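What you see is the complex with one protein chain gone and the rest in place.
Read from first to last, the chains carry the letters A and B; within each, the first residue is number 1.
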Amino acid sequence: MKDSVRSLLQKVAFVAVLLAAWEIAARAHVFGPRSEIIFPTLEAVGAAFVKNFAKGYAGVTLWVYLANSMKLLLAGMGIGIGMAFLCSGLSMVSRTFHNLYSLLVAVADLLPGVALLPVVIIIFGVKPGVIVFLVVHSVVWPMSRNLIDGFRAVPRLYVEAGMNIGLSRAGLLFGIYIPAAMSYILSGLKVGWARAWRGLISAEMIFGIASAPGIGLFINQMRTNMNNAEMYATLVVIIIIGLIVQYGILNPIEKHTVGKWGMRKS
Amino acid sequence: MKKMLAMLLAALLLLACASAASAEDAARLTIAYQYGLAYAPLVVAQTEKFIEQAYDGALEIEWVQMSSGADINTGVMSGSVDVGFMGVGPAITGISKNVSYKIFTNLSGQEHGLMTNDESLRTYDDIIDSYSQIALVNIGSIQHIILAKSLADNGFDPHALDASLVAMKHPDGMSALLAGSVPLHLTTSPYIYRERETEGLHEIEALREAWPKENSFIVGVAAIALYDENRPLYDALCAGIADAIDYVNGHVEATAALTSQYDGNSVEDEAAWLRLGNYDTATGGVEAMARFMYENAFIEADPGSYADLVFDNVRGD
Partner (left out) sequence: MTALLKIENLSKVYDDDSREHAVIDNLSLEVEQGEFLCILGPSGCGKTTLLRCIAGFERCRGRILVDGREIAGPGTDRIMVFQDFNQLFPWLTVERNIQYALKCQGVRDRRKLADIAADVLAKVKMSGFEKHYPYQLSGGMKQRVAIAKALALKPAIILMDEPFAALDAITRNTLQQEVLAISRQEKCTIIFITHNIQEGIVLGTRLMLMQHGGRVAMDLRNPIPRPVSPSSPGYGALWDRMHAALYATQEV
């Protein structure tokens, strides 16, 4: 059997076992007399999944929430990745900048975004920009860490070969450092994406703007209204999007870059 | 290695025996509550052991602090929480969802206020016309419903301001209001008292009347199973909470001394705020609130009449 088929089968079997365990637990009412509300069956979650997209909550479907979240997420990731490239690039040029920036990365990466929320609201005001800021915060530090590590690990040989063929400083960054650090960049993207997605939802759960409602607010509303099946169905949506990004975007990028180049980090 | 395992096993066995022994002769009750001055009688009941005293026999109470009514609802449904204290909104939501509990007592009523830092905002017309954002604790929370009710009382669409809401915790909302990040903040005690004392802020008067402090704000719910199966314990619970409420009303300074340890405010402030609150076992406006929530789509199922909402020993409306 081919390895990829085998690996896929294993994953499918694993998910099937988990779902079966869920269903058995739901049907056995293991969580008390009102178990069906807090621990709904797969059928109920499936129906809620359809309902979320078809009907939604208070006349607003989950699509709207999802679109809002995605807009903020993309803006935040774009800014975060851009900033990480800029600052990591600068810290390859200036020793002083590198020293200060490494300290900033080490400190800022420890701060949970939602703990910064009150300060961010005071600075930015009550705007969707607050969520964007928190997404940037969750992306920029792990991404920078990976980029700096990746740039530092670029063999001197590539840099000299690049200088030899007449590359300028900018040429070296785009022509040598970035492709040579690609495996680090990709792992930075993976970590950054996961943190951004999680950070977005947790920020939206405690800071919800009704005029630009996001998926985190939807979860919170479902929770407040005790619509647990709808809440679980929304978590399924979150997982599906995560898988799409992982298997539909990040893995193909990896395959077509470091995979094709024989540069995969072992 | 074997020795350590044996010791561990022995310790576990001992623990199991000990807990089994204590479970045998003592009744147990798990009470979930939330943080804040509106829950002051519970701090008293806990430290003065009012419920234990009202119960004829050994009683072990586990007090659990949770962060939202939704969490407490989940706890009651899973059977791990017997008694919970929460806003009247989530309690009605829970009853309409068949969480198999009912209200067994009122706990407190508090003032609500809608404060603004914008001179030009005086009436709902001003707010609706200017699309000004309103910070409150959660969309679908009791504060949101009070706003909707106030809008309806004043002849507006109850959902007219839904798109202007921003969900933020009370203290975050207050700092956002003070910093000018948000023009309006709908909040309750003690934040509302602080904001009223702050220069440069004024109150939107229309909201004050919507849900006065004589109405229920925080209520206690108890599992129907407790009422049906262990009436003496249920009665002790009701009596203990009633005693605690009496104590708060009769010994404001002593209560303030107790609660200020948890809140970090001065005893004088706490005492003043306690006097501004309304601590009473009788409910107020619960049925009206339930009807309003049902009629304005805050809940999907009809919660029924007052008798469906509360146990038969509860007074009020």
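Observations, loosely collected:
One rule holds in what follows: a contact is a pair of C-beta atoms (placed from the backbone, for glycine too) under 8 Å apart; a residue touches a chain by one contact, two chains touch by 3 or more.
Just so we're clear, the structure is a prediction, and the values are computed from it rather than from any experiment.
The chain not displayed here makes contact, within the full complex, with A. Only one of A:I176, A:A203 or A:M226 touches the absent chain when the whole complex is considered: A:I176. For chain A, the list of residues touching the undisplayed chain reads 155, 157-158, 160-161, 163-167, 171, 175-176, 179-180, 182, 257, 260-263.
As a working rule, only the chains that are shown with their structure count from here on.
Averaged Cα coordinates give chain A a centre that lies 35 Å from the centre of chain B. The part of chain A that touches chain B in the complex is made up of residues 31-35, 37-38, 58, 117-118, 121-122, 124-126, 206-211, 217, 220-221, 223-226, 228.
Chain B contributes residues 68-70, 73-74, 76-80, 90, 93-94, 97-100, 133, 135, 138-141, 159, 162-169, 171-172, 175-176, 179-182, 225, 297, 299-300 to its touches with chain A in the complex.
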